[in-house]
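In this view, the complex is presented without one of its protein chains, the others remaining in place.
Entry: chain A
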């Protein structure tokens, strides 16, 4: 019980820390930070339930008004921007990533890559694109075109997630709760 709780809280803090440190920007520029990689890692390391709850806790505290979104912003105001779908989709993306991670039969890095692509990209876009369409007053197709620009960066993040998950599994084999 305590262990689950502290894992959820510390991974939520980890997602926040990844957004706070500009040096972790994978591609320099706005929005393409390591934060959504944190969501993928929640799933691949903590598994579906704990990973989803960690991402959910991050979203809850973000909306409560802590400036923990990449670039140091927060609060319910984010829900009125084109980011709304991505914010709401975080817990679901982490959950599906973790669920896939526990079921894919391949080795750890390969499973982590595909789980991140399905959960951290497929599921996240399924929330993010309608959210962007709504927030920016565009049609779904138009929002889809805009989102195409995220794909290269997110694929890089999925590759990194695979490598990092494998490294963590090597350092702390018992900690890979998604495969526990």
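Assume contacts are C-beta pairs under 8 Å (C-beta built on N, C-alpha and C of every residue); 3 or more make two chains touch, one makes a residue touch a chain; residues count from 1.
Rule of thumb we're sticking to: contacts and distances are computed from a predicted model.
Note on the omitted subunit: UniProt lists it as "Energy-coupling factor transporter transmembrane protein EcfT", one of the names in "Chemotaxis protein CheC, inhibitor of MCP methylation", "tRNA 2-thiouridine synthesizing protein D", "Membrane protein" or "Energy-coupling factor transporter transmembrane protein EcfT".
The residue touching the chain not shown here, chosen from A:12, A:48 or A:117, is A:12.
Only one of the listed residues, A:82, A:98 or A:128, touches the absent chain: A:82.
Counting the whole complex, the residues of chain A in touch with the unshown chain are 1-3, 5-14, 16-18, 20-21, 23-24, 26, 30-31, 34, 37, 41, 45, 57-58, 60-61, 64-69, 71, 73-83, 135-138, 142, 146, 160, 163-164, 167-168, 171-172, 175.
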